[in-house]
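Here the complex is missing one protein chain, while the rest keep their positions.
The first chain written gets the first letter, and so on, giving A, B and C; residue counts start at 1 in each chain.
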C-alpha cells in the first residue's frame, strides 16, 4: 500500500472520529456516532497491517508482513478477550469505574509506546521527539495510575473520602518537582534509566494527585485524565509521524477538556478547586453531626397512603439510588402508581448520581420510558402542581442551601425545587448529609416525611404497601 | 522576519478568523467577533510587508522592502478611499447589494492573483498549481460577474424578475461546457491566451448563471458566491503556499455553504431549484391576475379606530416595508400606540425582507427596542390573544397556503399565523401576490381589512389619524 | 508543505467552518454572511505577494488591480458589518 493511500485512509479515520464525537453529542445520533467511531478505529487498525511504515529511527526494517506479526495478533486477541467481556458484563452502576479503567490502560499504552519508540530511536532522537516522548511518558503514566486510583475509589476497594495525609501537599509538590526535574534530565542527558525513573515518579504522582479527590469529584478527574490521555496520543502521533494519531488525540484532548468543564459547571464545582484539592485540602470533618431538631419519620404504609391519594408525583433519584441499585424497584413503584392513574414523572438533576447523566443511564436500563424523564429546567416549574415529591437517595441536588447559604460548597448550583411540592418524602438511611457534607434544612421541614433504610428495601416495602391498599 | 515567525503570525490570523465566525454566530458577541476578524486581517496584511516571501517561481527576487512598495501602498490607499466611504454611507436598505459587490470584487481579486501568479510561474508551474489556478480563475470570475448582476438586480438597475431568454438553458449549458473545455486546454497546453479566454468565458457564465434567478432568491445566490470566493482564496493559498489563505478561504467556503443552506431552508426554497433555475426555469407568468372575489378595503381612519381600541397589536413587517423604507414611520406608529397603553410587538419572520435577518437590521436602524422584536416561534402562540395583526408590506410570510396547499412554491415554509388574530390589516399597494407569486387567501378573509397604497404614506396617514382620535 | 498536510488542514477547516456557524439564528444570517465576506478579503495578502513578485508591467498592473479590489472587499466588508451590528448594540437590555 502506498504512503499516500495509507495517509488518506488515516485521514478518513480521523474524519470518522470527528463525526463520532458530533454524533455522540446528540441523543438521536449518539449510537450511530459511536459506531462510526468504532468503524474508524477498526479501519485504522486494519490498514496498519498493510503498510510497512518506515521506522523513524531508520534502524528496524519494516516490510510486509509486519515483523512480529504473530505476536501482534496474539496481543490483540488477548486484549479482546479481556476487554470485550468486561465491557459486556459490567453492571451499569459500575460503568463509571470501567470507563476509568479503560482510560487508564489507554494512558498506559501511550506511555509504553513512547518508551519503546524512545528505546528504538536511541541517540538519534531529535530534541523535539524527546520532549514529546517525555510529555507522553509523564502524562500517560499519571493517567494510568490516577485512573487506577479512581477505579479503586469508585469500586470501593478503598475509601471514597479524600485521602489527606500530613504534609501531603509538600509530598505532592516535591513529587511534581522531581517529575519535572527528571523530565529535564531525560531531555538533556538521554538514556534509558532516567526515562524509567521518570515513569516511576509519574506513576507515583498520579496516585498522589488523585488520592485527595473526594468520591463525588471523581468523574471530573476521570474526564480530565481522559483528555490528558488524548493529548499523549497526539504527542505520540508527532513522534510516529501519524496525522491520524495527532487528529484523534487532539480531538479527544479538546473535547475532553470542554466536557470536564461542562461537568464541573453542571455540579457547581470549580475545576481548579477539584484539581488542586491536593494542594489545598484540609482534613475535613464531615462526619455529619446530626442535628437535635425533631424530624418526621414515617413507615412504608404512611408513604403508600400519601402516594395513593396523590394526583401527581415527582420521583427525584440521586446518588443513593445508584448505591442501592434500586432502579428496577423504583420503576416498579412508578408503574404501580401509573396503573392507579397517578401522573408520575422523574425529575432528573444533571449531576445526580455518580457521573453526569448517570441517572438517565440507570433508569433507561430499568426500562423507564424516556418521556417520563424530565430535565431539571422543565420539572422545576411543575413542583407547584405536585402533590408528592419522593426523593430517593438524593440530597445535595434538592438542598435549598444551594440558594440560601452563600459560601456553602454547593452555593449557586441549580437544584430541584422539591420544596414547592405539597409533600416531600425522603428515602435515606440516616440523617447524614450528602456528598457536599452540609445539613439539608428540608429534612426538618414540616411537610417532609423521612423513610429510613436502604432505598431498595424501603421501596420494596412501599410497593407492597401500595399494592395492599 | 523569519519564515517561522511569519507562519506563526499567519496561523494566529487564521485563529482570529475562526474566533470571528464563532463570535458572529451569537448576538452578544457578534460585534466583537467582527472586530477580531478585522484585527486578524489587519495583522496578516501588515506582516506581509515584513517578510520577503520567496517567489514560487523562484524568478523574481523578493527582499525587504518589497518590490513595488510604493505602488502597493498606493493601491491599498485607493481601495480604502473607495471601500470605506461606500461602507460608511450606504443606506441600510441597500446593504444587501453592497455585500454582493464586496463579494464580487473579492472574487475578482482572487482571479487576478491567480492569473498573475500563473504568468509569473510560466512553464515552471506544476500540474497541481495549474489546476488550482484554473479553478480560481473560473470561480473567481463567476463570482465577480455573478455578483455584479446580483448587485444590479438588487439596486434595480435591471429587472428583479428572472431573466429567461429563448433557448437560454442551451446557451448556459454550452457556456459551461466551453468553460470546462478551455480549463482543460489551459491545464494541458498552458499559455496566457487560453487563460484569458477562460476568464472571459467564466465572466460570461457568471452573468448567465445569475440572470435567471428571481430577485428574492438573490440573497441565496450571494451567499453561495461568497462561499465560492472563499474556496478560490483557499486555492490561491495552495498556489502561494500560504496556510493562512488556505484556512481563511476554507472557513469561508464551509461556513458560507452552511449559511446558504440555512437561508434556503429558512425560506423554504430548495437550494438546487434556486441554482439550477437557469436550466429549468420556464417563462413564468406571475403578473398576478387579480381574483374577482370581493375584499374589504378600508381608509386610514378605519385602521386608526381599530388600533385605538385594541389591547394588543402585532406588527408584521415584510419585504414591502423595506421597499417603502417605512421603518421609521412604523416605529412612530408603534410608539404612539404604546403611549396609548396598547401592547405592541413586532412579529419577525426569519426571511421577511430581502435578506435573512434583514427586518431586524432595518428595525434596529429605526431604533426599535430590541425586546419588541419577537421571533416567529415565540410570537405565533400569542396571536390568539392579539386584537389586531397589522401586516405591512408582507405577504408570503403570512400566507396560509404554505400550510394548506401542498405543491405550492412555499409549501412547508413556517408562517406567521396572523389568521388567529381577531383582526388583520394589510398595508399593500395592490392585490398583486408576493414574491412566490401565489394568491393569498387571507386577503379575502372577512376579518381582513386592506389599506392600499405605499406602506410609508399609508402609515403616515394612519399615524395622523390615530393622533387625531 | 506536503499535500497530505494541506489536505488535512483543508478538511479540518471545513469542519471548523461548518460547526462554528451551524447554530446561528436567522437574525444574524446577514451580518454573518457579510463578516465571512470580509474575511475572504484576506486575499489582499496574496495580492501583495504577487505584486512583490511581479516582473512585467502587465503583472504589476493586474496585481495592483487585485490589491484595490481586495482592499475594498476586506475593509469595506468589516466596516459595513460593524455598522449592521452596531445597530443591535445600544438596544440589548
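Some observations on this one:
Criterion: contacts are C-beta pairs under 8 Å (C-beta built on N, C-alpha and C of every residue); 3 or more make two chains touch, one makes a residue touch a chain.
Remember, it's a predicted structure, so these values are computed and weren't measured experimentally.
Considering the intact complex, the chain excluded from display touches A, B, C.
In the complete complex, the hidden chain is touched by one of A:24, A:131 or A:190, namely A:24. Interface note: of C:8, C:34 or C:63, the residue touching the hidden chain in the full complex is C:8.
Which of A:367, A:385, A:430 or A:464 touches the hidden chain is settled by the complete complex: it is A:367.
Screening A:251, A:321 or A:449 for touch with the missing chain picks out A:251.
Considering the complete assembly, subunit C touches the hidden chain via residues 1-2, 4-6, 8-9, 12-13, 15-16, 19-20, 23. In the full complex, subunit B touches the hidden chain at residues 4, 7-8, 11, 14-15, 18, 22, 243, 247. Touch with the hidden chain on the side of subunit A covers residues 13, 17-18, 20-22, 24-28, 30-31, 33-35, 37-38, 40-41, 44-45, 48-49, 52-53, 55-57, 59-60, 62, 66-68, 71-72, 74-76, 78-80, 82-84, 86-88, 90, 92, 95-96, 98-99, 102-103, 105-106, 108-110, 112-113, 115-117, 119-120, 128, 219, 222-223, 226, 229-230, 232-234, 236-238, 240-259, 262-263, 266, 348, 350-351, 355-358, 360-361, 364-365, 367-371, 375.
Please note the rule applied: only the chains that are shown with their structure count from here on.
If each chain is reduced to the centroid of its CA atoms, subunit A and subunit B end up 46 Å from each other. Each chain gets one centre point, the mean of its Cα atoms, and the points for subunit B and subunit C are 16 Å apart.
The residues of subunit C that reach two or more other chains are 3, 15, listed in rising order. Shared interface positions of subunit A, i.e. residues touching 2 or more other chains, are not present.
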